[in-house]
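Written below as structure tokens is the structure these notes are about.
Excluded from the complex is one protein chain; the other protein chains are retained at their positions.
Each chain carries a letter (A, B and C) given by its place in the written order, and its residues are counted from 1.
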Amino acid sequence: MVKILVCYYSRSGTTERMAREIVRGMEDSGLEGEIDIRRVEDTDMDSLPGYDAIVLGSPTYYGLPSGKMKLFLDESVIHHGKLDGKVGGAFASSANPAGGNETTVIAILEALLIHGMVVKGDSKGDHYGPVVIGKPDDGELERCRVYGKRMMKFTKQLRENFSRR
Amino acid sequence: MVKILVCYYSRSGTTERMAREIVRGMEDSGLEGEIDIRRVEDTDMDSLPGYDAIVLGSPTYYGLPSGKMKLFLDESVIHHGKLDGKVGGAFASSANPAGGNETTVIAILEALLIHGMVVKGDSKGDHYGPVVIGKPDDGELERCRVYGKRMMKFTKQLRENFSRR
Amino acid sequence: MVKILVCYYSRSGTTERMAREIVRGMEDSGLEGEIDIRRVEDTDMDSLPGYDAIVLGSPTYYGLPSGKMKLFLDESVIHHGKLDGKVGGAFASSANPAGGNETTVIAILEALLIHGMVVKGDSKGDHYGPVVIGKPDDGELERCRVYGKRMMKFTKQLRENFSRR
Partner (left out) sequence: MVKILVCYYSRSGTTERMAREIVRGMEDSGLEGEIDIRRVEDTDMDSLPGYDAIVLGSPTYYGLPSGKMKLFLDESVIHHGKLDGKVGGAFASSANPAGGNETTVIAILEALLIHGMVVKGDSKGDHYGPVVIGKPDDGELERCRVYGKRMMKFTKQLRENFSRR
């Protein structure tokens, strides 16, 4: 059984909504797993090494994840090396199309790669991770659920493999 | 007379050292100006619109500026629009060559561009902004001073122009 | 009088359309200038140092400018140093919102910064440069024209300044 953390920062509620849809997609995947959904300020840093996948979401503030999410990433250095080989994912909301949502998702992925984590792109849809622009529409929320399902499946594949060794 | 802020976050002292060398370069430029050097935690947010140029420096934490610097950028939203047309600059330190220093400098520049600021690259040396890898060596500190001189000159050119209108 | 090059790669016609709207915005700015609009394959490399501003546009292929545009940037190395201090700009089209348009614009800007060029962000609208997603809509084309006007004005300010020295 895989264990996944979906951790987000949200003020307006958009990123929180995305987090919930991603979790829903994970639950609807038909695969067994324990999924924790946490605000970044309520996330127990000590819990990180216990997860098989960590998915982080943030609104876009000046083309990057929020300062609070960045502080969380900074503090995660106490586990540096222990997250190596785990699955990492990212999602972001932004006010405008060319407003920094892609750079926010990629910034999070860069941080997770430095942790040695494994990132999978998507040849369809939001390639780097789901993005919502403005108020979330049905297509965007659907892409969040598809992403959740996909992350669940990928994490399971990767973990089964590692655990066999 | 131009007014420039060099604002940095530093824990080990490397980024602070870079800030000082940049300021030294500005002072040695032979051009008149008022240069403020401030730790990010001691920077008065209300002072930002009073500067002609804002140069931000940070160590590289997970391929991005430190959370403290990012919080500062987030909070600068209260001045959104008022920094448009001012000069922006960035510098970064990192532990290793491929450890995220370029992505840190570019992340800061992206934030400053979203503020509508003006960024100048350099066809020689550290193209996006000065970088120190590990303990600063003489060449790196010299590049910080050259950068300071260059920023001073560029800010003066840009400001004189805007002020004539 | 400023001299500006708008150079683009286009296959479907979307990026070409953007280029035309940008040029229209420049022409409607009320400022005098000579504006050349060229397909990248028809651009005379030797002409580059004669421009005060160079604005490059490309569709998004795998999150980056097209190979043809990249070859053009590679070949521009023969002028390395001669474009220092000139204005640089970028625009991009993409099929989807999170499909790589921001990373394409930023990739072009990074190349222009390495040339030592001057880049100005926008505190409103498409911060790094105009973007069209899918078939261009009215708002997107309007943002292209606003960008053209803004680039014209900025280039004029910067050039007047440099030429006085």
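Just so we're on the same page, contacts are C-beta pairs under 8 Å (C-beta built on N, C-alpha and C of every residue); 3 or more make two chains touch, one makes a residue touch a chain.
These numbers come from a predicted model, not from an experiment.
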item: From C:E110, C:D126 or C:E140, residue that would touch the chain that is not displayed; value: C:E110
item: From C:I4, C:L73, C:V132 or C:V146, residue that would touch the chain that is not displayed; value: C:L73
item: Where the unshown chain meets chain C, residue by residue; value: 61-68, 70-77, 99-100, 103, 107, 110-111, 113-115
item: Chain not shown, touching residues in chain A; value: 80-81, 83-85, 106, 110, 112-124, 127-128, 157-158, 160-162, 165
item: Residues in chain B touching the chain absent from view; value: 63, 96-103, 105-106, 125-131, 133
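Methods note: only the chains that are shown with their structure count from here on.
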item: Rounded Å distance, chain A centre to chain C centre (Cα mean); value: 34
item: Computed distance of Cα centres, chain C from chain B, in Å; value: 25
item: Residues of chain B engaged with two or more neighbouring chains; value: 110, 113-115
